[in-house]
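Shown here: the complex without one of its protein chains, the others still in place.
We just call them A and B in the order they show up, numbering each chain from 1.
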Amino acid sequence: MLTLIKDTLTSQVVTLWRVFSHLWVKADTVEYPDEQPYMFPRWRGRIILSRDPDGEERCVACNLCAVACPVDCIALQKTEDEEGRWYPEFFRINFSRCIMCGFCEEACPTNAIQLTPDFEMAEYKRQDMVWEKEDLLIDGTGKYHDYNFYRVAGKKIGGKDKGEAQNEAVPVNVRSLLP
Amino acid sequence: MTFEVGSGLSIGAILATVILVAAMLIWVERRLLSFWQERLGPNRVGPFGLLQVVADMIKIFTKEDWVPPFADKFSFVLAPAIIMTVILMSFSVIPFAPGVGVVDSNIGVLFVLAMASLGAYSVMLGGLSSDNKYALLGALRAAAQMISYEVFMGISILGVVALSGTFNLREIVLAQEANGWYVIPQFIGFVIFLIAGVAESHRLPFDIPEAEQEICAGYHTEYSGMKFGMFFVGEYLGLVLISSLITVLFFGGWLGPAFLPPIFWFALKAFMFIAFFILLRAAIPRPRYDQLMSYGWLFLLPVSLLNLLITGVIILSTS
Partner (left out) sequence: MAKIVIDGVEYEVNPDNNLLQECLSQGLDLPYFCWHPSMGSVGACRQCAVKQYRDADDKEGMLVMACMTPVTDGAIISIEDEGAKSFRSDVVESLMISHPHDCPVCEEGGECHLQDMTLMSGHNYRRYDKKKRTHRNQYLGPFINHEMNRCITCYRCVRYYGDYAGGTDLSAQASHHHVYFGRHEEGVLESEFSGNLVEVCPTGVFTDKAFSENYSRKWDLQTAPSVCVGCSVGCNTAPGERYGSLRRIVNRYNSEVNGYFLCDRGRFGFDFVNNRDRLLEPVQRVDNTGELLADDQVKAVIKEFAASGTIGIGSPRASNESNFALRAMVGEENYYAGYSDAEHESMQVILGLASDASFHSPSVREIESADAVLILGEDVTNVAPRIALALRQSVRNKAKELADESRIPQWQDAAVRELAQHERSPLSILSPAVSRLDDVASDRVIESLPNVVAMGYQIANKISSSAPSAGASSENDEVIEKIAAQLKAAKRPLIIAGNSNGGDVIKAAANIARALHDESGKSVIDLCLLVPEVNSVGMGLMANSANSLGIALEKLASGEAKRVVVLENDLYRRAAKGQVDAALSKAEKVLVLDQLPSATTANADVILPATAFSEHEATYINYEGRAQLSFQVHQCQKQAQPSWRWICDAKHVDDLVERCCSEAPGFSRLREVLPGENPFVAGMKVPRQSHRYSGRTAMTANVSVHEPKQMEDEESIMSFSMEGMPAQKDASVHASSWAPKWNSNQSISKFQDEVNGELKQGHVGCLLIEREDSSDSYFEPAVDSIEPSAKQLRLVYSYQIFGSDELSARSKPIQARMTDAYIGLSPEDAEDRGLRQGDVATINPLGAPVVVCIRTGIKAGTALLHCGDGKISPADFSGLIEVEKSAAQSTIRGIGNLIVSDFQEEEISS
């Protein structure tokens, strides 16, 4: 009985007091839309497709975002330019299905997909929530400024020959007899 | 004190005030909760969101008033009406201030207890007639809880009754003018009554009959529209009633320094308890059902009996 009373005093009454004392703490609520909240740069909002430091599309149409997407709301088709660079022929995301989970960003091997703090995507027509590559592609590098996938990859593309990527030796001369 | 009957006007005024206060509590509770949770709460409709109640009323009145096809229609409709009625009836014996009140019954305390017991029918009927497993579970829990806690509730007030020597609530208040507030001699009685009151009006943390996380919304799962609204308002009315009773029984009713009118003191004290009930909701988590029952029967019952015994002994020894 005594312990019960003691527990009541130390636990319940203290709790009551602590909760009550929040009366003097300023509310955290931001009164959107009268006032804009501060959006953290890594907030998981709408996706964009970024460009590499050379201004080319970062997306190489590898399909990993599409397969990582738990609601299957990304569809794309790979195509290739004359010099071997892969890029998406179309890249479509159905934002009316998107759950902003960020798996696509995590799966993206080229940092092309990045989630942005933009969450204001309400539309009157659902059809308007289907975005194509033209709507998603931005002109900058987004959060990752220096990464250029093709500088790391071994595939030859326009402007980067074999052996010119990071940590690559010059192409082997197969006919050379030197060791 | 003679038997007084208030004019029809005063009955109307009290009825309107009580219901209005109960309705306003919706807003008060949400605002208070949000302050304690570092939020803002409803502040969009009218100044400080005061008209939120109006908006809610419009919503609740215009919603489809649906009776499920599988429900027992008669008792389904009857149930919410009962709770409104019995709680409003209880208010008839509450002395708000000198000259303000509906009746001055010399069995006021018993009448309040009787009405509270009838409230159990409301939740029982509501739950059973819904023909839904959650509603049934909720109704069972509610019935057991209400019947149990009525016992301690009754016993806990007996100390006050014994001290004042009357069942008339107005006379209990007047008795406190002479003897001081009964909260001091009857502190244990007050605490038990407070706890039993929370359980009786199934407010948090004792909202086990309607625990959303466990059984949807318990006995009113199937209710919507104004029928749900009556359960809803009934709950707030119960809150007001319990607060008023605590004020009357333990805190001297309308008594207070004369620079303010007595009705103000009554309202202030009652509001303090209403706010306390809301604080309970914000702070204390819900116990398990079996914990609630064993706490009642194994702790509150002996304590309340002991309290009565000691009160009796003291009265006898001092008289």
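The definition used in the following text is that a residue touches a chain if its C-beta (ideal position, glycine included) is under 8 Å from a C-beta of that chain, and two chains touch if they have at least 3 such contacts.
Just so it is clear, the structure is predicted and the values come from calculations on it, not from any experiment.
Across the entire complex, contacts from the unshown chain go to A.
From the options A:H22, A:R44 or A:R97, the residue with contact to the chain not on display is A:R97. The residue touching the chain not shown here, chosen from A:T8, A:Q36 or A:Q77, is A:Q77. If you put the hidden chain back, the residue from A:P37, A:G140 or A:G154 that touches it is A:G154. Screening A:Q12, A:T29 or A:N63 for touch with the missing chain picks out A:N63. The chain omitted from view is touched by exactly one of A:K6, A:H145 or A:K162, namely A:K162. In the full complex, chain A contacts the hidden chain through residues 60-64, 66-67, 69, 71-78, 80, 86, 90, 92-94, 96-97, 109-110, 126-127, 129-130, 132, 149, 152-156, 162-163, 165, 167-172, 174-176, 179.
Assume only the chains that are shown with their structure count from here on.
Once the centre of each chain is set as its mean CA position, chain A and chain B turn out to be 53 Å apart. Touching chain B in their complex are the following residues of chain A: 1, 4, 12, 15-16, 18-20, 22-23, 25-29, 31.
Chain B meets chain A in the complex at residues 34-40, 279-280, 282-284, 299.
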